[in-house]
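Removed from the display is one protein chain of the complex; every other protein chain stays in position.
Which chain is which? They are A, B and C, in the order written, and residues in each are numbered from 1.
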Amino acid sequence: MLEVRNVSKVFTVGLFSRHRIEAVKNVSMSVRKGEIVSLVGESGSGKTTLCRIILRLLEPTSGSVIYDSVDVTKLKGKKLKWYWSRVHGVFQDPYAAFHPFYRVERILYQGFNLLPRLDEGEKKRRVYEALKSVGLKPEEVLGKYPHELSGGMRQRVAIARCFILNPELIVADEPVSMLDASTRIGIIKLFSDLRDRFDSSVIFVTHDLGLAYVVSDRVLIMYKGVIVEEGDPVEVMERPSHMYTRRLREDVPLLYRKWEGF
Amino acid sequence: MLSGISKLIKPELFMIKKFDASLGVLFAVFALGFIGPLLYQVQPTAVAGPLEAPPSRQFPLGTDAYGKDVLAQLIAGVRGSLQIGATAAAISLLIGVIVGLIAGYKGKLVDNLLMMLTDIVLLLPSILLMILIAAYFKWRDPLLVSIIIGVTSWPWVARAVRSQTLSLKNREFVNLSKMAGLSDFQIVIRDILPNIASYIFMAYVLLMSGAMIAETGLSMIGLGTTQGLTLGNILFWAQVLEAVRRGLWWWFIPPGATLVALAASLLMLATALDEYFNPKLRGS
Amino acid sequence: MPEPLLLGLDLRASYRLRLGEVKAVDGVDIEIPRDSIVGLAGESGCGKSTLINVLLANIRPPLVLKSGRILLDGLEILGISREEVRKKVWGVKVSIVPQSALNALNPTKRIIELVKDAIRQHTPASDQEIISLCKRRFEELNLPFDSVYKYPHELSGGMRQRVIIAISTLLNPRLLVVDEPTSALDVSTQKQVLKMMVDMKKEGIIDSILFVTHELPVLRQVASHIYIMYAGKIVEYGPADSVFFRPLHPYTKALMYSVMTPEPESRARGLVTIPGEPPSLLMPPQGCRFHPRCPYVMDVCKKSEPRLVPLSDERGVACFLHHGESVN
Partner (left out) sequence: MATISPFIIYILRKIVFIVATFFIFLLIIFALPRAIPGNPVAALLTQIFQQAQANPDTVKAVYRKFLEEFGLTKPLHEQLFDFLSRLMMGDLGTSIAFYPRKVAELVASYLPWTLGLLIPAILVAWALGNLLGAWAAYRRRTKVDNALLPVFLVLSQVPYYWLAMILLYVLAVTARVFPVAGAYPPSMSPSLTPAFVLAMLHHYTLPFLSIVIVAIGGWAIGMRVLVIYELRSDYVEYSELLGLSDKRILGYVFRNSILPQVTGLALSMGTVMGGALITELVFSYPGTGYLLFRALSTLDYPLIQGTFIILVSTLLAANLIVDILYAYIDPRIRVSYVGE
């Protein structure tokens, strides 16, 4: 459904580009319909850069992202809006996702910008419905400013935008890493709800091996800008083939087993 | 957006003493300039009485070496200075904000070039540039003086706006707006500008006080406006005609004191706003 | 029973803010046995950072101590002057490994300068002695000694973290308090850092560690005892294995269920959710603070607050479901 082909991204720092940082190196990957894929990597692995390239918030230095047989890295204007209505993102920081000056529903109404024209009544109906779908009571949320809601509630509102657009692919960049442990699972569950309801695919970009293992149909392990391993989560966890995955697997603290020598 | 900004101004702001004090002083000086002419109807440019008369009931601030009323000059001067200050500050702010926004938002080559320009202007002392430019104009109306001050004092605004824009443009709300198909222009106007609104307001206040001081400096070296009165003009004539050495204190103390009061209260206002908007400074 | 290394009783501390009083630590009793690693787990805003400051006797406005006693290695550390605490407690009886290793070192001093300053505050020592002490300790901990002659910005994040741990323990403090030190590190470095601290305890450089974190799997690897904190209160405590495998308080259970690790048990469990979010300490709910989110809520929970009741010598829980039980 979506295919990343030989994508690289090089950042240069300074006018005379003395420093070159290769954040993503010749990465190819694909996502199938209705699939939950996790892109796992530690900080500096290039996973966020890749996610921004897929969302077309960044241009790759080379390579292409093919969706519906078009290279989206070249899209502009109307076609780009169409792409964003089909492939949408949710980000890490539920505080930074909202502009402090506007009411929280702004980001929901913004979504209609990507859809065919609707009248106000219909927009309102869809906003209500979306908020309910993410487990919020519309009357408790609408008209509020971001600082009046908790982190978890904000993240739910951000996800509600996907319920309005019902895109084919949702790219979620560390959607729970800044939330409290006890509220995380509730948010994760919303993504599987989206999949169940609209047959949307989800890419979880995460540093959390456990999260990837528990929720996904397929995992991709990223290390220093390269995807080093890919496969069924159980398969990858139990029989990691790449050195890095093996080390990761050994060094992640577990709940049911203890490390030796501690 | 306006409702958003007005939401930021809460009664707490008035609990900052510096804010109240500076507002009070500002109000008094503005009243002097704008209500003063109604209450004190003496021509500032006409000979009103004896030469070099010390303050008295008739001439509350005395007269100058030509017999012109100093209080009347002060009233006109405050207005002239405020006018130049306000215009010059607006010009600097406009340049600084536009340069900063473009550099910060566009990034890459545009950013590098604009910042190089900014750093160069920053390195060349603005007061010297002003004097140099003004020297080539024989006639200088208040607008020209404002422009000269304005085009030489924007770099630090540009730098600050750029760095704020840089940190804002990768915020997630900008990405969300982008993904909703908003154009760069719309994002800058709706998402970035409101966030630096408080800073822009503070910058304006500081630029204004800086511009009024700069105007006085230009005037003192003989390059102020050649039309109308400013506080700097009064000080210039007092200096040229040796008011200090001849002990005519009422001629040079009031205009200077008014300028200091204006500039200091504007700075204090900016400091108070900064404390209000950046609670880090206020204490934990 | 031997005397614990640290005993804190009825600790209460609040922030006095314009909006009101935030009771961040609200009646906490805590005990750190000798030769133990005690884990303190809780979510952000539950008061655990405040509790650390109280346990260190680092109390400064707007934080105010309302009540409590702390006995640390035979010394009463609350109610003595800050000067005295500085001389007799910090660095010698208790040391901290701060949360942000990135900024915890003075950026314009070589590390050795900080080491010299820190040691000389407590004992008169020559440069030579300090350097040889430093060298010995760095060798014990397998750290390259030349890093002490560097500036902080010359060290990687993981290295800085390890150097800080070494500096904090140069004078062999009895207790090391560790405040979420590993969250910014990659997992391999995290493991090395944890190993380093465990080894220090084994070698007797320190007696005990208080490990404060929201990451239960990390605690699982190192802790011998666990305290669970929720909304300013301890809701459950006990030996680590016992708490991990038989959590009693509904909040502890929820916390356990929220952990996702790459283990079959975790995948089999699936996604178990609890509603709501941790309360604000400014206006905590009446009764049991967890009751609005609790799946087992009873009428009594809404009205009165459950006390932290010992169920055995080692375990205790603050929940009406378990009052009157006893657990071995």
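Here are a few things to note about the model shown:
As a convention for this text, a residue touches a chain if its C-beta (ideal position, glycine included) is under 8 Å from a C-beta of that chain, and two chains touch if they have at least 3 such contacts.
Keep in mind that this is a model prediction, so the values were computed, not measured.
Listed by label, the shown chains that the missing chain touches in the whole complex are B, C.
Per the touch definition above, the residue from C:50, C:95 or C:161 contacting the chain not shown is C:95. Checked against the full complex, the one of C:103, C:126, C:142 or C:280 touching the unshown chain is C:103.
One of B:65, B:90, B:122 or B:147 touches the chain omitted from the figure, and that residue is B:122.
Taking the complete complex into account, residues 116, 119-120, 122-129, 131-133, 135-138, 209, 213, 216-217, 220-223, 235, 238-239, 244-245, 247, 249, 252-253, 256, 259-260, 263-264, 267-268, 271, 280-281, 283-284 of subunit B touch the chain not shown.
The chain not displayed touches subunit C at residues 56, 58, 86-87, 89-92, 95-96, 98, 100, 102-110, 114, 117-118, 121-122, 150-151, 153-157, 164, 167-168.
Here is the rule we go by: only the chains that are shown with their structure count from here on.
Averaging Cα coordinates per chain places subunit B and subunit C 52 Å apart. Centroid to centroid, with C-alpha atoms defining each point, subunit A and subunit B lie 47 Å apart.
Between subunit A and subunit C the centroid-to-centroid distance comes to 33 Å (mean Cα coordinates, whole Å).
Listing the residues of subunit A that touch subunit C in their complex gives 42-43, 150-153, 180-186, 188-189, 192, 208-215, 233-234, 237, 247-249, 251-259, 261-262. On subunit B, the positions that touch subunit A within their shared complex are 1, 4-5, 7, 109, 112, 171-173, 175-182, 191, 194-195. Interface residues of subunit A, counted against subunit B in their complex, comprise 15, 52, 55, 57, 80-81, 84, 88-89, 91-93, 96-102, 107, 110-111, 113-114, 145, 158, 161.
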